[in-house]
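Left out: one protein chain. Kept in place: all the others.
Just so it is clear, A, B and C label the chains in written order, and each chain counts residues from 1 on its own.
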Amino acid sequence: MGILDVKNVGKRFGGLQALGDVNLSVKENTVHAIIGPNGAGKSTLLNCLVGKLIPDTGSVMFDGQSVLGRTPYEINQMGISRVFQTPEIFGDLTVMENMMIPCFAMRDGAFKLNGIRSVESDTEIRERAEAMMEDMNLAEKRHMHSASMSRGDKRRLEIAMCLAQEPRLLLLDEPTAGMARADTNNTIDLLKEIKQKRDITIVIIEHDMHVVFSLAERITVLAQGTPLVEDVPENIKGHPKVREAYLGEAAAA
Amino acid sequence: MLGLNKKDFTLLLIVAALVVFAPFILNPFPADSAMAQFNAGYPDLMQRFVIFGIFAIGFNILFGLTGYLSFGHAAFLGVGSYSAVWMFKLLSMNIVPAIILSVIVSGLFAMLIGYISLRRTGIYFSILTLAFAEMSFRLAYSVLTPITNGETGLQLTLDDPRILGETATATGSIPVTNFFGIEMRATEVMNVGGWSFQFNNGYYMCAIMLLLAFYLAIRIFRSPFGMMLRAVKSNQQRMNYTGLNTKPYTLAAFVISGMYAGLAGGLMASMDPLAGAERMQWTASGEVVLMTILGGAGTLIGPVLGAGFIKYFENIFSKINEQVLHSWFHALPDGIENAVVWVLEHFVGSGWHLTLGLLFMLVVTFLPGGLVEGGQRLGRLLRRKDAEKKTATQSTPAE
Amino acid sequence: MTNFLTRRGLLKTGAVTGAGLALPTIFTSGASAFTNEPTGGTVTLGFNVPQSGPYADEGADELRAFQLAVEHLNGEGDGGMMQTFSSQVLEGNGILGKKVEYVTGDTQTKSDAARASAKSMIEKDGAVMISGGSSSGVAVAVQGLCQEAGVIFMAGLTHSNDTTGKDKKANGFRHFFNAYMSGAALAPVLASQYGTDRKAYHLTADYTWGWTQEESIKAATESLGWETVNTVRTPLAATDFSSYITPILQTDADVLILNHYGGNMVNSLTNAVQFGLREKMVNGKQFEIVVPLYSRLMARGAGENVKGIFGSTNWHWSLQDAGSQAFVKSFGTKYGFPPSQAAHTCYVQTLLYADAVARAGSFNPCAVAEALEGYEFDGLGNGKTLYRADDHQCFKDVLVVKGKDNPTSEFDLLEVVEVTPVDQVTYAPDHPMFSGGALGSCNAGA
Partner (left out) sequence: MDAIILQILNGLDKGSAYALIALGLTLIFGTLGVVNFAHGALFMIGAFCAVSLNKLLNLSFETVDPTRTDFLGNPLKVKTPYIEGWFGPDLGHAIIDWSVPLAILFSIPIMIAVGFIMERGLIKHFYRRPHADQILVTFGLAIVLQELIKHYYGANPIQTPAPDAFKGSFDFGAMMGFDPNTIIYPYWRMIYFAFAAVIIGGVFAFLQFTTFGMVVRAGMADRETVGLLGINIDKRFTIMFGLAAAVAGLAGVMYAPINSPNYHMGMDFLVLSFVVVVVGGMGSLPGAVAAGFLLGILESFASMNEIKSIIPGIDQIVIYVAAIVILLARPRGLLGRRGVMED
């Protein structure tokens, strides 16, 4: 039993079987990567985990509780946070405000009508946000409009926002997509540091093998909606099935 | 002060000062001067400025913060007015129960419409609200006439029950609206030199309400709730994945702004106890949208400025007729006088809509942030001039 | 707060000194005896007409008439109907020696906007009388306001029974005729033209005026033996009436009565003609269309479709009495085209107000009201007329008109078929169509 157990999950879109029969178990406090060629169903799987999609068959259990039938915000409140391929932050808000929102969500729950007390006077939240920004090297940018930051900083902010909720499971959807090498390396270092400092489980979907092999403790290879192999990184590297899946893709391209 | 930071408190003070001294500020010209036509300091218009200000402030809580563009907010104002007038008809002419009822009823109505409409976003939401409001208007105009008195508008009559008040006064007229005996329509006139300033009880009642409404809006803007609403506007997806349920936030904003509209409607009926169905028409909903955008959506003071701007044109420019123009330019030679009058005629009197349309276009083209941005630019310009002057004086000795 | 018309006048005569401020004292407990008591050399009247919206042209015509009336009251121009008016107390020196000034406002044909603009005239400009308007909803709303404010309201074009029925007010007066009178005048003519064995189908604009019009004409025609097949309400906002007209084809109705006004009337009539109703034969009878309330201005929009169609109107410029001719002459000379019925009623109302003030010797609304109540006059275009004290409604002859077959100009659209004598259109003050509501007592404000 892992912290996340995916059993027999299947999902069809019209005539397309996006996910066949996916079984996956993620152990607590590990970094688990899901890789696979384009169209393998990685994002569909991720969306099934966070409540954006509801699988046609199977079950998804988080810490012994089913996530199926719950909305994204309920699943988040259970302790799953998600980082998107393109950073999803509150572009119209300052960095500080961006940081405070997950702090509120964590303390006050999914909805609280707190319309009188000013944000400024809420020292508890401010301190928490400050601490998180300090931790993530964002403190100097606290008054910046988050939309005007660099891509790397946006990614950093998004991760910081997720961490501020102290999730038990962090899902990363191609966190380095579209990044330059240096930013990618920074992100790898950041994730390593996070892993080091916290008790957290990370599931990462990634194309970039450099990232995958730098971070992952276990890797699941997905092809055409079904898991091909699941193993430690060393064994994945030379695995014939994996080669076939990727080369097949390369040949097709 | 009052739980506000210094900047907001200053803003509140400025608004309070403007509102309290409005009878002076809006009457800058002596009563018998040619410019007196531009005076706006008479009770009805001052009340309208303030009431539509409240309406727009409320609308801005929804639109400015969450970005949800409702095209049906006039329905809440209308429902508020009808509730208030019914209260005057059935209970008493005291405005307190009337206003309380109008806020409650429009809040409930907003809850119903908001709950359904907020299932959709963007323009789909706008059209849903528009559809509900237009339905309300059309039914009020025709089928619901027993409740709304249709085209004429719901008004008081000499045989209303008014169980806590009197049906008719001793002199056989309809009693007037009051606040525990203070008559809303009573006006004191102060004559100073050529000026004549009017102080109307009803206006000051509305002004107090505006200040309360404005103060509450500041608190909402600065609160976690306000921040959440801005976050909804910015990125709903991230909201959901941050464990926040956007639905109750938007619904709360919708209901609050509906209650503001109801308050405005109740006040309107308290100042002038008649509720016309046109208040609910889409054009009325559109008007508050225009007020908010024109003034500056998402800013605190913008909607109030926008409301004042539009109401000023509607009430002042529409009254400038040919005779008035001739009286301004009669000093010019006849031919030129006629030419000038002929040109200006298009923009005033029955042409006031044209002026308003042109101003909408000019403001939005050149001041993307609305009138507030205009003010900010002006401020910056002045500061820069100021700064230049300072540097000039500082640099002189160095030379 | 004197408007600058005052100032202009004073400047022109070069006497700026001592201009007493005609302060608006509405709702105040000031020293004046009544609202906006004129204390200087001028008196201000407020003309509240639609300047935007569908009735803007009618409003513009009303405004022309008001301007003409003010000129005549102040002794300029040819005097118009002041010459022919049976009462000769007006001397052409303003009202009670005070020069007449006026302010204007836009009703937008909305109750709210109309009240706002009337209020501004009372509060800001010190108007002592409000007149004008082109719809009953507005008239009733403004009448209510004038009652509260303590000024006189001289209604413009308002045809609903309610204005002097259930919504009548002590401070409000209507010269225009009403829906009941239209029905009473029209029905006998219809009976003689189309016979008493007719089946009528009504299309009615779905608001208060439409309902009272329908009620009145229905009662009048039924009493002459007509049968009412159906009465159908159409939305005020409707522009295309085709879906209301096609069901008529399936009935055995042989008369269509359009209880519509303004744009509604233009469109419904045009649509009805398009659908060939006028060529239709039912039970061996020619199908006919009737428009109970005609407006010449609006009839233009329907073009040729009005030819031969019966209706009623308050007044028409082709009347040959001395009053009408004098009015048409002075209006036509000034503006180049004949006045509409809206213009006529507004002009007459202004003169009647001025005359009442002069006879009462005071601008006090209560005194003016008393002078108007039960007042009988002649020479203002409608023959002998009575301002009835019970409901402040004028009783006078009503014109039954018909769309002209060969118009000689764009104004020459209607011809007068019959002048229905006043007795035939008079009703008791407690007539059920007018019951409910009371005048109340006159309010002088202050």
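We take it that contacts are C-beta pairs under 8 Å (C-beta built on N, C-alpha and C of every residue); 3 or more make two chains touch, one makes a residue touch a chain.
Given the structure is predicted, the values throughout are model-derived calculations rather than measurements.
A.B. asks: Give me the visible chains that the unshown chain touches, in label order.
C.D. replies: B, C
A.B. asks: Just to verify: which one of B:M239, B:L294 or B:L325 makes contact with the chain not shown?
C.D. replies: B:L294
A.B. asks: Per the definition of touch given earlier, which of C:D106, C:E123, C:D206 or C:D355 contacts the omitted chain?
C.D. replies: Considering all chains, including the one not shown, the answer is C:D206.
A.B. asks: Considering the complete complex, identify which of C:T39, C:Q83, C:S318 or C:T426 is in touch with the unshown chain.
C.D. replies: The single option touching the absent chain is C:S318.
A.B. asks: So which of C:A65, C:I95, C:V266 or C:A360 would be touching the chain we can't see?
C.D. replies: C:V266
A.B. asks: So which bits of chain B touch the chain we can't see?
C.D. replies: So the residues of chain B touching the missing chain come out as 63, 67, 69, 116, 119-124, 126-128, 130-132, 134-135, 138-139, 141-143, 236, 282, 286, 289-290, 293-294, 297, 346, 351, 353-354, 356-361, 363-365, 368.
A.B. asks: So which bits of chain C touch the chain we can't see?
C.D. replies: Given the touch definition above, chain C has residues 52-58, 60, 206, 230, 232-235, 237, 239-240, 242-244, 246-247, 249-250, 263, 266-267, 270-271, 274-276, 279-281, 297-298, 300-305, 317-318, 328-329, 332-333, 337-338, 408-409, 411-412 touching the missing chain.
The rule we apply is simple: only the chains that are shown with their structure count from here on.
A.B. asks: Mind having a look at which chain is the central one, using mean CA positions?
C.D. replies: Centroid comparison flags B as closest.
A.B. asks: If you average the Cα atoms per chain, which one ends up farthest from chain B?
C.D. replies: Ranked by distance of C-alpha centres from chain B, the top chain is A.
A.B. asks: Measuring centre to centre with CA averages, how many angstrom lie between chain B and chain C?
C.D. replies: 33
A.B. asks: Taking each chain's centre as the mean of its CA atoms, how far is chain A from chain C in angstrom?
C.D. replies: Here the centre of chain C sits 74 Å away from the centre of chain A.
A.B. asks: Can you check the complex and tell me which residues of chain B touch chain A?
C.D. replies: 3-5, 219-220, 222-228, 230-231, 233-235, 237-246, 248-249, 252, 256
A.B. asks: Okay, in this complex, where on chain B does chain C touch?
C.D. replies: Per the stated touch rule, the residues are 31-34, 36-37, 39, 42-45, 48, 138, 141-142, 145, 150-153, 155, 157-159, 168, 171-174, 176, 183, 185-189, 191, 196, 198, 200, 272, 274, 276, 278-279, 314-315, 318-319, 321, 323-324, 326-328, 330, 349-350, 352-353.
A.B. asks: List the residues on chain C that touch chain B in their complex, please.
C.D. replies: On the chain C side, the touching residues are 1-8, 11-12, 19, 21, 23-30, 51-52, 56, 59-60, 63, 102-106, 110-113, 115-117, 119-121, 123-124, 135-137, 140-141, 144-145, 147-148, 162, 167, 206-209, 233, 235-237, 437-438, 440-441, 443.
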